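Omission of a single protein chain aside, the complex is shown with its protein chains in their original locations.
Right, chain A next:
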């Protein structure tokens, strides 16, 4: 356990250092003390971009693991269960109805839509046979497809399709100081989730076990839903969705560390942040000086890992 913490921390430090050093503009770390332009570049662009990627990855991974425990299914995350699409639909509606609304208000509207979308998914789940775990992600993908189609239709009618494109593909090249800070809120939510780590783990054992242990099961489900929808909305509003983070990261961590969140949540958050930062770095250098969005990089990687998880899972998944 200690070793996984140490590895995660080291990897994050190395990636963060690389992220600060790599970019279109010339930049050397030793110039920071002498050259005010270098310092400004560091503080307004490189550091915010690094933080944004770390916070996005960490909070999306935490949201994913919470969702998996509450739904009691390994193959769900906000992006495959309609939550992201609902968040986009909400954001679209508020953009249409109140274009001048402050970003915080837009985020709240988006989070409420995400909450409704997720509640709808949970209601759908009740009608599925529990013995068919693979049915859950399939139904989730269809459900999110329907909501996404609705959002696309509205965006098409209102000539806002490019907005959808921005929200759907996580991208960090536009991150500057003053334009990403909402993401710290997502990071804070991940910390709150850590405080309730035991409760989420117990909820993952099912309602009967939760009640037997005197836990207020409904309360923890609501806490989880609110956390996941807020994180989703915050990410969609600021940098755009990075698909598969919430799905792939918890699965990788669970293979070696299991589902005891008290122990594994720091690694889930660290790995999520690290992988998204790595995807962003990869996108920065692959056709330098042009950039490929981190969401696209992660989407390609994540889809492959998702398939591997679905098809190559052990007999007792």
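In this section, a contact is a pair of C-beta atoms (placed from the backbone, for glycine too) under 8 Å apart; a residue touches a chain by one contact, two chains touch by 3 or more; residues count from 1.
Just so we're on the same page, contacts and distances are computed from a predicted model.
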{"item": "Choices \"Universal stress protein\", \"SDR family oxidoreductase\", \"DRTGG domain-containing protein\" or \"Iron complex transport system ATP-binding protein\" - which one is the UniProt name of the chain not shown", "value": "\"Iron complex transport system ATP-binding protein\""}
{"item": "Of A:102, A:214 or A:312, the one touching the omitted chain in the full complex", "value": "A:214"}
{"item": "Which residue of A:15, A:202 or A:265 touches the chain not shown here", "value": "A:202"}
{"item": "Hidden partner interface residues of chain A, rising order", "value": "69, 72-74, 130-131, 133, 198, 201-202, 204-209, 211-216, 254, 258-260, 314, 316-317"}
